[in-house]
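Note that one protein chain is taken out, while the other chains of the complex remain in position.
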Amino acid sequence: MNDVALLTLEGVSVDLPTPRGNLRAVDGVDLTVGAGRTLGIVGESGCGKTMLSRAILQLLPKKAKHSGSVMFDGQDLLQLPPERLRKLRGRSLAVVFQDPMTSLNPVLTIGTQLIETLREHLELDLAAAEMRSVELLAAVSIPAPEQRLKQYPHQLSGGMRQRVAIAIALSCEPKLLIADEPTTALDVTIQAQILDLLVREQRRRHMAMILITHDLGVVAGRTDEVAVMYAGRVVERAPTPVLFKKMRMPYTEALLAAIPKIDAAPHTPLPAISGRPPDPTRPLRGCSFSPRCRYAARRCHQEKPALVEAESREHLYACFHPIETGAVAGA
Amino acid sequence: MATLELTITEIEQMQARRLGPLCWMAVGWMTFMFAVAMFADVLPLPSPTDMDMLERRAPTSLQHWLGTDGLGRDELARLIFGARVSLVVGLCAPVIGLTFGGALGMLAGYFRGRFETLVVGSMDVLLAFPPLILALAVIAYLGQSLVNLTCILGVLGIPAFMRVARASTLTLARREFVIAAQALGATHARILLRELLPNVMLPLLAFFLLSVAVTIVVEGALSFLGLGVPPPASSWGSMIGEGRESLEVAPRLAFMPAIAMFLTVLSFNLVGDTLRALTDPRQGAL
Partner (left out) sequence: MPGFVARRLLYLLPVLVAVSMLTFLVASLLPGDLAYVILGDQATPEKVEALRHDMGLDQPVWWRYFGWLGHVLQGDFGRSFRTGQTVLQAVAERLPVSFELMILAEVVGLATGVPLAIVCAARSGGAFDRLMTGTAFGMLSLPTFLSAILLIYLFAVELRWLPATGYVPFAEDPVGNLRFFVLPALTLALAEWPGIMRVLRSDMIATLQEDYIALAKAKGLKASRILFVHALKPSSLTLVTIAGINIGRLIGGALIVETIFALPGIGRLLVGAIYTRDLIILQGVVLLVAAGFVVMNFIVDLLYAVLDPRIRHGHA
């Protein structure tokens, strides 16, 4: 494992004009992902994590304005001409979306959707591309791969469709894979299988991976580092075991507490986080989490906390009243 | 992510909802045409039927502001009286469609069941005919007259109005205010008239305007072929048909009624389309 960062985000912000005013979807995010390393990004719906992934891929909506720098493999993606960017996508940079029913084209066969990626980036002929497609489908544990090539997405189950999406993403040996809520649309029983498949492939190919999810439980044991996002900003960032053992942000603590525990007594009420995320078109003067935070004090409502180091350089958090260290239940 | 996408389309919808200057111009033209057609008798115009064989196809002059046609009749007067005929047919025929089609549609959408199947089925049969063919056939059998023409064009419009009314009623009948009225013991008639009708009226009105545009065109086409309004009455369509013979010598005889018709049809289409975008945002962009 090398220390050279494959992906470096510096001060990345995304603004969207809306009838109600400017919407700051992503606010000054700094992140790095090393080659072969996994980063988990965790946050509620609407916290900007999907917009961030689109910003990395440079696939933002037309009206969006983005700033900052996205360095991938030594190149600043914001400055690249569109043609070079297109060649990077699908090849070095791949993505798996949340819902395989809508992310796969319903009127094209599975084979077509696999083969077109291979032929576009690797310049294989049809026969070689077909063979490779069968290999890929087998690698993601899809039975009877040759038959699948001629089938349509609606003929497969949800879990299998997502495996196909993963196969497509892995087809050209990408350096970085972004998985945006890859299991949210799937049955609970299948979720673990898909996640394990992703991790297995990641380790085998020494591929960097960003795993985006709203469920803190998903990243435990599967990622090297975790970044917690809230209202468009990264509010805590640490290597995974450190985060679970020594979390500082009250928000992270609340997220962890919201995961149902298998050994909790029956009918234990789930501690949901009360309140709702702030309206992104009306940013608060103070900490964005302060209206819902049970530790909030005056300073929290008036000043925005900056990211500061905790016990080591690798653990950053943004809070004026961090929780003290000590094991938090459920880590 | 989904919420963010929605906010972007909100911007586009808001832009579409402004009543642009084009729309107001269309309304202006429509009003002008109406006024002119209504007050045609009172305007200081020569009679549209007076033939002056010495002044055939004469160009613009003080006596005849837009010249004369192939039989020496004043072109301006003919245009204005032609507007009257085109507009009368154009407005009365869709009224038939609106009344009968709208009523049938509302009843079908409200009562459902076998009645609905019957209504939709018979409308399908009517729609199985290419409309112009049916219109021609009926006119051939019943003879040409203004009343016949208006009636057949009106009847041809019934299926379309039925569809619009039924679609509206189907969505509205499930809403709370209808269920509430039923719970309060309101009779069917009351619900239909008081609750549903005012809401169904809006998309029907938009469709009515579009229907007027279509009717003016169809009547124009029939009259152009000589199969529409019978002489001596003449609409824009028959004027264009007659003007066709003079294309080489005096093209304005065909083009002036053509422009008048085009502008009128365009205006009705514009206003109708804008209204439809306002009342049924899902279909707006079409």
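The chains carry the letters A and B, assigned in the order they are written, with residues numbered from 1 in each.
Keep this in mind: a contact is a pair of C-beta atoms (placed from the backbone, for glycine too) under 8 Å apart; a residue touches a chain by one contact, two chains touch by 3 or more.
Predicted, not measured: the structure shown is a model, and the values here were computed from it.
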Missing chain: touched chains present in the view: A, B
Residue of A:Asp15, A:Asp73 or A:Asp99 touching the missing chain in the full complex: A:Asp99
Hidden-chain contact residue, picked from the options A:Arg86, A:Arg132, A:Arg205 or A:Lys304: A:Arg86
Sole contact to the chain not displayed, among B:Val119, B:Leu149, B:Val164 or B:Ile240: B:Ile240
Contact footprint on chain A, counting only the chain that is left out: 57, 59, 86-91, 94-95, 97, 99, 102-108, 116-117, 120-121, 152, 154-155, 165, 168
Absent chain, residues of chain B that touch it: 5, 12, 122, 124-126, 128-134, 136-142, 213, 217, 220-221, 224-227, 237, 240, 243-244, 247-248, 251, 254-255, 258, 261-262, 265-266, 269-270, 273, 285-286
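Here, only the chains that are shown with their structure count from here on.
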Distance from chain B to chain A - Cα centre to Cα centre, in angstrom: 55
